[in-house]
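Showing chain A:
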Amino acid sequence: MQNEILFATLALVAIVSSIVMISAHRPIDSALSFIVTLISIAALFALVNATFLFVVQIIIYAGAILSLILFIIMFLNIKDENLPDEKYKNRWLLATSIIIAPFSAILIDLIMRSDIAVNGVASEGFGTIKDVGLNLFSKWVLPFELVSILLLVALVGAVTLSKRSE
Partner candidate 1 sequence: MSVLSAIIFLPILTAIFLFFVNLHITLVKIVYMISTLVVAYLALNLYIDFDASSSMQFIEQHAWISQYGIEYHVGVDGVSLGIVMMNALLMPLVAIALYKQRDKRGYWINLLFVQGGIMGAVLALDLMLFYLFWELMLLPIFFMIGLFGYGKSNFISMKFNMYTIFGSLMMLISILYMAVEHKEQFGFYSFALDELKNITLTTTESLLVFSGFMIAFGIKIPIFPFHTWLSDTYRSAPMGIVIVMSALMAKLGTYAIWRFLFTLLNETSQELAPYFIWIGLFGLIYFGISAITQTHLKRMFALSSASHLSLIVVGFFIYNSYGLIGSSYFIVAHALSSAALFLMVAMMYERVQTYTIDSLGGIAKFAPLFALFFAFFALSIVGVPFTAGFVAEVLIILGAFEYDTLIGFFAATSLLIPMLFMFKTISKVLYGETNERTKNFQDLRSHELLAVIPLALLILAMGIFPNYFIKKIEPTAKAFVDKKEAVYHE
Partner candidate 2 sequence: MRDTLLLGILLLSPLVTASLIFLISLFFKNTKQTIYTLLALAGSGISAAIALYISYHSYFEKQIFSSHLFTWLNIGDFTIEVALKADALSSFMILFVAPVSFLIHIYATGYMSRDKSYGRFFAYFNLFIFFMFLLVLADNPIIMFIGWEGVGLTSYALIGFYFGDIQNTYAGNKAFIVNRVGDFGFLSALMLLFLSIPSGGFGFSNIFLSLAHIEPFTLSLIAFLLFVGAMGKSAQIPLFVWLPDAMAGPTPVSALIHAATMVTAGVYMVARFAPLYNMTPEVSLFIAYIGALSALFAALIATKQYDIKKILAYSTMSQLGFMFMALGVGAYSTALFHMFTHAFFKGLLFMAAGAIIVAFHHKQDIRDLRGIKFPKIFIMMAVASLTITAIPPFSAFFSKDAIMGALYASGHLELFAMAFVSSILTAFYMSRLMVVLFFNKGEQVAKESPKSMFYPMMLLTLLSVFAGLLNVPELFGGDLNFSHWLNLADKIYTIPHAKEWALMAVNTLFIALVIYNTYKKYAYTNAIIVEKNYGWVTNKFYIDEFYNKTVVAAIDKLSHFFEKTVSSFLIDEKINLTALAYLKLGKIVSMTENGNVRFYALYMLLGVVSGFVYLYWMLRSAV
């Protein structure tokens, strides 16, 4: 029961903050509410014993990525006149929501009606760093290596892009 209440609260927070994120006019507001979303998602991870991912989520997303965003916002020194004039923002939001509503509704309906839960019994130490790490370096070693290359490429790309062209 406690878990359910906790889940409900966190879900509500995640949804509300993400709605605020997509509808805020200024990017700084979006970023701040996005942090809230990310943290609540991290908490939801923790709720299902994914402790390692919980930590990763907090550190990488809420920590690194979001601070990068905030840093960029600051760095670019965005003024109000630099922001796009989104006159029809609300209409767009409404219209897109209506469009996507059936999509969500159908998926929810399907999930509600189907019996997807396996209810596996978690072993000791499930979701810990050891568990995930073993898995990562045994079964998933190739994707891991590929991701490292990807990160390298991204690094190089980022440097190249932001270099001023002569």
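One rule holds for everything that comes next: a contact is a pair of C-beta atoms (placed from the backbone, for glycine too) under 8 Å apart; a residue touches a chain by one contact, two chains touch by 3 or more; residues count from 1.
Per the selection procedure, all candidates are chains of the complex that A comes from, given by their letters.
Note that this is a predicted model, so its numbers are computed, not measured.
Participant: Identify which of the numbered candidates 1 or 2 touches chain A in this complex.
Facilitator: Candidate 2 is the one in contact with chain A.
Participant: Along chain A, where are the residues that touch candidate 2 in the complex?
Facilitator: Listed in rising order, the residues of chain A that touch candidate 2 are 96, 99-100, 102-103, 106-107, 109-110.
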